[in-house]
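Left out: one protein chain. Kept in place: all the others.
In order of appearance the chains are A, B, C and D, and numbering begins at 1 in each one.
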Amino acid sequence: MTPALAVHDLRLLIGGAAVVDGVGFAVAPGEVMALVGESGCGKSLTAHAIMRLLPDAVRQDRGYVALDGDNLSVLSERQMRLVRGRRMSMIFQEPQAALDPLSTVGAQVAEGTGSPLRQARAAVLAMLDEVGIADPARRIDQYPFELSGGMCQRVMIASALIARPAVLIADEPTTALDVTIQAQILDLLRRLAIERGTAIVLITHDMGVVADIADRVAVMYAGRIAETGDTAAIFARPRHPYTALLLAALPRRTDVPRSRLAVIEGRVPAPSEFPTGCRFAGRCPLADARCRAETPLLREVARGHLSACWHAEAVR
Amino acid sequence: MRPRVSFGIRVIVLLIVLFAAAALLAPWISPHDPLRQSLLLRLKPPGSATASAGLFPLGTDDLGRDLLSRILYGARASFIVAILSVSVSLVVGTLLGLAAGWFRGWTATLIMRFVDAMLSVPAILLAVLTVAVIGPSFVTLVLVLGLTRWPRYTRVAYAATLQVAGLPFIAAAEMAGADSARILLRHILPNIAGPLLVVATSEFGLMILFEAGLSFLGLGIQPPAPSWGSIMSAGRQYVERAWWLTVFPGLGLFTLVVCVNVMGDWLRDRLDPRSAGR
Amino acid sequence: LSAHHAAAQPKTELTVDLAADAATLDPQLQWDTDSYSIYRNMFDNLLTRDVAGKIVPQVATAWHYTNDTTLVFDLRTDIKFHDGTKLTPEDVAFSVKRIVDPAFKSPQLSQFDQIAGAEVTGPAQVTLRTKSPYPALLAQLVKLSIVPKAYVEKLGDVRFNQEPMGSGPYKLRAWQRGVQVTLDAMPDYWRGKPPFASVVFRAVPDGPTRIADLRAGRADLIRGLSPDDAEALKSERQVRVLSVPTERVAYMFVNALAGPTADVRVRRAIAMAVDRESLITALQQGFAKPVNEVLTPANFGYDADVKPWPFDPVQARALIKAAGAEGAKISFLTSPVYDRRLNEAIQQMLADVGLQVEIQMMDQPTYLRRRQGTPVEAGALSQGRWSCACQDADGVIFPLFRSGSIWSKYSNPAFDTEVDAARATLDEAVRKTHYRRALDILREDVPGVGLFQDVAIYGAKPQLKWTPTANEAFFVMDMAWQP
Amino acid sequence: MSGAPALRVTDLAVHYPARNGPPVRAVDGISFALEAHETLGLVGESGCGKSTVARAIVGLQTVTHGSVMVDGTEIVGAGRAALRAARAGMQMVFQDPVTSLNPRMTVGAAVGEPLLVRGLARGAALRERVALLLTECGLRPEDAARYPHQFSGGQRQRIVIARALALRPALLVCDEPVSALDVSVRAQILNLLVDLQRAHGMACLFVSHDLAVVRHVCDRVAVMYLGHLAELAPRDALFSAPRHPYTRALLAAVPEPDPVAQRAKPRVPLVGEIPSPARMPSGCRFHTRCPMAQPVCRETEPAWREVGASMVACHFPNE
Partner (left out) sequence: MRRYIARRLLQAAIATFLVITIVFFVMRLSGDPTLLLVPEGATAEQIAALRHALGFDRPLAVQYLGYLGDLAHFDLGQSLVQRAPVWLIVASRLPYTMALAAGALVFALVTGIPAGIAMAVWRGGVTERLLSALVLAGQSLPTFWSGILFILLFGVSLHWLPTSGADGPASLVMPSVVLGALAMATFARMTRISVLEELGRDYVTAARARGLSMGAAVVRHVLRNAAIPVVTVVALEVGNLLAGAVIVETVFAWPGIGQLAMQSIFARDFLVVQAIVLFVSMVYIALNLATDLAYSAIDPRIRGMA
C-alpha cells in the first residue's frame, strides 16, 4: 500500500547550517504519527517543507515529499496551490495567530473550499458542527477574537478539513490550550483518523499527548530523526538515549513529590555549531569516540523500530 | 553569530562618512572662499576657468561665487541644522511621549492634547512667529524646526511606550524597586528606540527640506552663509539658464536622504531583537 | 493651435499675471500695487498723470488756488457710473470726506489728512480746503478715486468692497478671491471704447511661474520680472520685455544715531565703498539708472548737480581706519521683500573696506517695526525702495530724514529747516532751492546712500502695445493689441 | 519570623472595566492563606484569573476590593513607597521568560538591578553577589555580561529566578514558570525551584495549569474556575480524593505520558465552552459544564465549606 504521505531525506538549510538534515518518514492512511522533540529541533520547519511553505530564509536542498505516491517537488506553484488545502492541509501552532483577526471565521473556513462563503455556507456550517462548535450558525459570522482559544483551534481544524484532505499536519494543535479543551481536540483528531482514514502528522513535545493518540512516534533531535517506532514500543523501551532521557524528565504520578527529576545536561547546540558525528553526543551518557566521529544512521533495532544510535541496544 | 554587514551598507556608511568629512573639512578642501563674489563671473557653467580666479568645477552662482565651495560649506549648515533640530525634537518629543505613555491619566491627556494642538497649528505659522518674536539666527532656526517637529516623536514614543509598558519585564523592574525615571530611561527608552530612529532618520532629510522651504520664504539660514536649501531656492530662478545651481545641491540632498534612510532601516533591523541574531 | 486662432481674431480678453490678488477693490482702502493696478481700471480719479508724469485732468477739467489753502476744481459733467447714474460734484465731495473720515479707518488717511474739508460750490464745482499750505496736495489727489455716493451709502462700506462700482473704463464682472479678478469693458466709456472686451488679473505669486505662464501663452502681460529674467527673455521671440524707470529709488539707509555708523566718517566710507556702477551693470543688467541722491529724476526736487561720493575703496578703508571702526560688526536689516543679491553684494563691498556686515533677515512686519523703532533697534544699514507715489521730494526725504519722523535715524536742524520751508510754500522755484540745500546737507551727512532709480520690468506678448509709466500705473485703457 | 501567615488573601476581587457591557470579573472574591515555607499551587484553565491573582498579590494590579496582607503589610491600596518597601520581601517569577527580561540589558544588570536600586550593593560587591546568584541558579558567572537573547529558554527562566531571589524574598510568586519550556528544560527548572525552596525556606505561590507539575512541587493546591476558588486541599487529598467535579475533570484530562495507562483511562471529556467572565452564569459557575449539575446548582451559589481535609465550593462534593 502506498503511504498517504512520505517524506524522503529532507534537508533544510538556514544560512549554511542544516537545521533539518535527512529527515524521512511515511504515514499510512488512518495513521497518527507523532513528531516530537525539543523546541527548535526543526519540527515546524519540516511541516512547512511538506506544505512547500518555507520561510524565505530557509532553503531546501535535498529530499522530496510524496503525497499518495505523487512527487510534489515536480509541481508548479500553481499546481501546488491545488494540493494545499484540498489533498493535504495543516493546522498551525497558535490558533489565534494563524487566523486572520479581521476576517470572519466562516470566510476563512470557506477559503479551504475555494469558493466564497455565500456558496459554501452550508458546507462550512456542517464542518463547524462536525468539529464540535456549538451554535455554528451564530459563530460563522463572528471574528476570531470573539471565540475562545479552543474554539479558534477547532476553527483552524475545520478550515483544514473542509476539503476532506487525505493528509493532515497538525503542528502543536493543543499547546496553547488547557487540558479539558485539549482532550476534546485530541478526541476529534482520533475520530478523523478512525472514521475518515485521514493520515495525521501530529507535532508536539508533550509526551502525554503522544501517549494518548499517536500510533507511531518519530523523535527528532537537532534536525535529525533520532528514533521512530510504535508508540507503545517507544514508551516501553526507548532505543535512543535522548528519548529515554526525555521520558525520564517527566514528572509522573508515581514519583515522590519533590524528588529530583532527571535532566539532560547541557543544551541543544545551535544549528551553526552542530558537531560532526552524532548531534546528541555532547549530552549523551553513552557517548564514546565513535559517536563523536561518525554520524549514526537510522537502523532497525526491533520490528518497525528504528534508532539512530550506535548504542541503541545499550539504552535502558 | 555576528550580524553580517552587507556590501550595500558599507557603501552607504562610506558615503555618509564622505558627506560628513566634506562638511567638516570644507574650509580645507574648498577650492574658493564660498562668500567671495565676483560680479563679472556670474552664472558660469561647471568647469569654467579664468586665469585670475582659477577653476570653478561646478560653476558659479548668481553673484559669481564658486558653487562647489558653497555646496561644501552648505553641507555643513544643512547637516548641523538637520542634526540639531532632529536632536531637539527627538529629545523633547521622546521625553514627553515617554511621560504620557507611562503616567497615563491626566498627564497623558494633557500632553497628547497639547500634541494635537501643536499639530493643528500650521508649522509655517510657528516658524514665522518664532522668527518674529526672537529674531532671526541659527539658533532660532534650529528651535523653530525642533519645536514644530517634536509632536511627531511624541506620538510615536507614546504609542510605543504604551506597548512596552505592558510587557512583563517592566513589571519585573517595578518588582525590583526601580523608580519611574529608571524604568523610563533604562528599560523603556532602549526598547522604543527602533521606531523613533526610523522617524528620526526620515525627519533628517525632511529637516534639510524644511530649511530649504524656509529659505524659499526668506526665513532660513541667514545670507550669505550657504545651505543646500538656500542655494537651491536661489537657484530655482535659473533652472534653465544655470541648471547646475539646483541640480548639484539637489543630487547631494537626494544622495544624503537615501543614505540616511537606508542607514535608518538597517539600524532599526539591528535594534530589533527578533532580527538581531539573523 | 490656440495661438494661431488668437492671431487671426481680434484680442477680446487680456490676461495679466500680478503677484497677488487685490486685497480690496474699494479704492479708498488699500493702495498696494496689485490692488491699485486692478481698481484703477474701474474708477476715474480727480486727477491723473500723463505718460511723461505731468499731472493732468481726469474728472476735474481745471483747478485754481483761491488762496494758499483753498483749491477749486471744475468737473466734467458727462461721466456716468457703471449703473448709469451721473457722476456729480456730490460724489467728488463725498469721496474726499469718506477717505478723511477717521471712522472709516482708511490706511490712506495719512496721505489726505491735510485736507480740512470739501464742499460742492457749484453744479460742476468742488472746493477743497487744506489745514495749511500743502504743496503735495495735487500729487496726492492723483490717488483719489471717485466713488458713487448713493451706491456706497446704499450698500455700506463692507459690501461696497465686495461689489465695487466706479465710473472707469472697466466694471467688475467677477472676483474669485485669491484667484483672479475679471473686468468687463464699458463700451460707452467717456474717454472712448476700451481696447479689450475683458481683462483678467490673475494672482501668481511666484516669479518663475509668471514667466512660464507668459511663455506658455497663459498670460499676455506679467508684472515683476527680475533683471536676470528680463535679460534671459530678451532673446525669446514669443515674449517682449517692457521696462520703465520708476519714481522708486533704491537706497541704503545708514543709521546716523547709533552704532559705528554714528560716526560720519564711517557713513562716508560706506558711500564710497559701494560700487553702484557694477551693481547696475552686473546685478541689474542695466535695468536701473544711476542717481546722485536719495531721490529719482521722476521726483520733483531731484537735482542732477549734486555730486555723489565717488567709488573709492582705498579712501573708504582709510576713513574707516581713522574712525577706528575697522572690523566693526554692523547689522544689515532686511526682509524677503528686498533683493537678496543686492544685500549680499553690498555686504561683500563693505567687507572689502573692513566692515563686517551681518545680514539679518526677518519678515516684513518685524523688519518695519525694527526699522521704525529706536535708533538702536533699527540696525546700522538696511536696503530700501522708496516711492511716495507723489513724485515729490517732500514725500521722500522728509519722512526719511526729517528728525522726529519714524524712519529717520538722523538729526540735523539745518536739514529740518530746509525741508520744513519747502513744505510751507507752493512756489516751485523756492521749493527747488530749499531741496537743493537739503540735498547738499544729506550728501555731507550720508544718512542714506542713493543706489539707483528702480526700473519696473514687465513681460508681454509682442502684440501688446503699451508704454509703462513711472508711477507704475496700470491703465488697460492705454494699451493696444496689434496682431 | 512571626507565626502569622506569610500571605493572606481575603475576599479578593479584580474586575476589569469594559468600555461597554458589564465588567470582566476576572477574580471574584477569593480567600486563602499561605504559611511561611509552604508552597501553594494555583491551578485552573487558561483565563480563569490565576495571573490576575498573582499580580494582585505583588501589587501590580489594581484591585476592585478585598485585601492582600504580605508579612503584615497591606498591599491593596498601598502607596508607591510602601509597595516598594514591601516588594523587598516578595518577588515574582513571570510566565514568559522571553518577555520578562529586558532584551537590551545584560543579564548581570538585570539580576543585579534589585540590589542596585535598593542601594544594597554596587560595583565589585554587586558583581560578586550577581555571580553568586547566577551560580546558585545553575548559570556561570561569566554569563552576566551576555544578553538574554543569547540564552536558551530554560536558561532565561533561570535568570528570571535569579533576579527574583536577589533580595532573598520571604514570598515568591511564580506565574507559570515552566509552561513555556520544553520537557527537558522544565525538569531543570523544577529541580532548581525545589532546591532553592529547600535552601531558603520561602513561601511560594505556584501558579500553573499543569497538574503534574503542581503535584510535584506543591504542599497544597487551590483550583480556580472562572474567578472563583473551586477547591483548596492538601496535595495528596486533592489528587487522591478530588471533591469538586471540575477538579475531577481536570485530573482526568491530564494525559499521562504512558500509552498503556492513558488509553486505559475512561474518557469523560467535559462538554461545552468556558463561559465568558463578563457574563457569569447564575448559581454555581461550573453548572454549564458540570456532568452532575442539578437545578439547585443553577440557582444558588454553593458555599465555601470544609469537606474532609479539603475546602470546596460545590453543592454535591464527592465525599
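Structure notes:
Throughout what follows, contacts are C-beta pairs under 8 Å (C-beta built on N, C-alpha and C of every residue); 3 or more make two chains touch, one makes a residue touch a chain.
Note that this is a predicted model, so its numbers are computed, not measured.
The hidden chain makes contact, of the residues C:48, C:69, C:108 or C:261, with C:108.
Only one residue from A:159, A:180 or A:198 touches the chain missing from this view: A:159. The omitted chain makes contact with just one of the residues B:53, B:145 or B:253: B:253. Although one chain is not drawn, the whole complex shows that of C:206, C:277 or C:428 it is C:206 that touches it.
Interface residues of subunit B facing the missing partner chain: 109, 113-114, 116-117, 119-125, 128-129, 132-133, 152, 198, 202, 205-206, 209, 212-213, 216-217, 229, 232-233, 236, 239-240, 246, 250, 253-254, 256-258, 261.
Residue positions on subunit C in contact with the hidden chain: 20-21, 23-24, 26, 29-31, 102-103, 105, 107-111, 113, 157-158, 161-162, 176-180, 202-206, 208-210, 212-213, 215-216, 218, 363-366, 368-369, 372, 386-389, 395-396, 398-399, 404-407, in rising order. Residues 48, 51, 53, 56, 77, 81-86, 89-90, 92-94, 97-103, 108, 111-112, 114, 143, 145-146, 156, 159-160, 163 of subunit A touch the missing chain (whole complex, contact as defined above).
We take it that only the chains that are shown with their structure count from here on.
Think of the whole protein's Cα atoms as having one middle point; the chain whose own Cα middle lies nearest to it is B. We define each chain's centre as the mean of its Cα atoms; on that basis subunit A and subunit D are separated by 30 Å. Here the CA centre of subunit A is 89 Å from the CA centre of subunit C.
One inter-chain figure worth recording: subunit A and subunit B are separated by 51 Å, centre to centre, where each centre is the mean of the chain's CA atoms. Residues 167-169, 171-179, 182, 186-187, 190-191, 273, 276-277 of subunit B are the ones touching subunit D in the complex. Residues 55, 58, 60, 84, 87-88, 91-92, 94-96, 99-105, 113-114, 117-118, 149, 160, 163-164, 166 of subunit D are the ones touching subunit B in the complex.
Contacts from subunit B toward subunit C in the complex involve residues 35-37, 39-40, 42, 62-63, 128, 131-132, 135-136, 217-219, 222-224, 234, 236-241.
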